[in-house]
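Removed from the display is one protein chain of the complex; every other protein chain stays in position.
This part shows subunit A:
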């Protein structure tokens, strides 16, 4: 049969169709495989189930090894939205004991990318947190009915003592900011929110592990990806030993019951904080579990501000306790010496200015002036220093003064290992220039500074640190609340001493003055109440004037030689230092040094504990 050459040309049409199809498909492959990587990401979320393995959080002990904080299992319910099919909402709500409205809101919140930026319908999303074992048990039995719902075992914090809430802090769900700042965290993780839980978060949290599982189209797990070579075992958090003595802490909180203020006790030799009371306080258990939000809000609204961490954050005028620091500067600067006397006729009186003082013999030398807390003496001292010609100007004199103060740990954050520390206030020359005008102020203008009033502000920790520095005769180790981290070392800040600019010999004079205040001198004494029969206590009271009733303050240490404890007690609006702060400090020092209290002393404790000073103080405002 003859070939039809016209028709033979049609082979090009047919071949052309084949070429066209294949080229189109290759182009399509290029687009799918090379031009975008959307499909790759999609594939990974399809096939890999990254299952987070949560480490156990480190436990917290007190200095004597008593367990303070530990973990307890709790259960989170997570969902993988993509896997939820034919959900019986009514049954679910009944099982979980939630309302349908709550269910709907949670589902919306989870999908809301503003609240939940990590949302993906292929991965686990936290639906409910911190169910108890009992609640979860009911759900576990019915879990098969709710495809896409999972139970994730977590741990929550438990406390053996209901004290030291401010020191221990708490953990809570990470905030949006936490997630942004540290990509270790994902929504639903817990993070330390306050206290040691926050400042030692990195040690306590450990390291999350991950299991990379292969998941098939039916959601069945087909084993570990590459036999688990990419899996990571969670590393448990490190245990932490606090320097707190839980018995002392409990006693301190008991004494501060019904009062506002704080107690900070430090071991002078090491800078370890033994007692850290912020009153009023709260039960740390209130910050655990699903009620945390509600409880937190309640505490936040409380006018007494129980959440306010007073030892670190409250800046108070230090009152007469500050005379110790002032006196040492005068001695160091040669403004006064041991034997310098100043007159005091019921106060420091110059034309147009009068700072009152109580009745005591006059003139008075340095040590008795400190013991009896003579206002006049220190007014004279400051006046003589600030207006001294040798510095050139008041401003220069104040700068010298300020530098000494800063070396003692005032005016700046000490660096305590707890979050939220405030720096207090030590005024410098610029500060007064701003108020009075440059060069238009002198010693008399700022005379109240000398007795710890006026602009001076100290935090209770700074005050306790002053006591510790005096006890150490001139140096301190930055106060810290963590004594030991498991398999790790403390920051060098908490291991090496910092020396002040004052010579130790002047500290000895101050120590003697403080001892005199306790045991009494010919010129009088202010805190005889702090005296203990067989312990050499040194102390200094303070009574800080303020808007309401005076704050009652005591700062001291014991024993005088080889001191074991330095303490600062601050009771807001409670009156004279000797009235409340002195007995509180005395009981605490006795308890710490002797280990027990006599029944007699226990009675004092109960008396103090049962006195409510808040109502009275509050009316004053």
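Keep this in mind: a contact is a pair of C-beta atoms (placed from the backbone, for glycine too) under 8 Å apart; a residue touches a chain by one contact, two chains touch by 3 or more; residues count from 1.
The rule is short, and it goes like this: contacts and distances are computed from a predicted model.
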item	value
Missing subunit (named according to UniProt) among the choices "Cell wall polymerase", "Zinc-finger domain-containing protein", "Acetyl-coenzyme A carboxylase carboxyl transferase subunit alpha" or "Carbohydrate ABC transporter membrane protein 1 (CUT1 family)"	"Cell wall polymerase"
From A:26, A:108, A:176 or A:522, residue that would touch the chain that is not displayed	A:26
From A:7, A:101 or A:229, residue that would touch the chain that is not displayed	A:7
Interface with the undisplayed chain - residues on subunit A	1, 4, 7-8, 10-11, 13-15, 17-19, 21-22, 24-26, 28-30, 32-34, 36-40, 42-44, 46-48, 214-218, 222-223
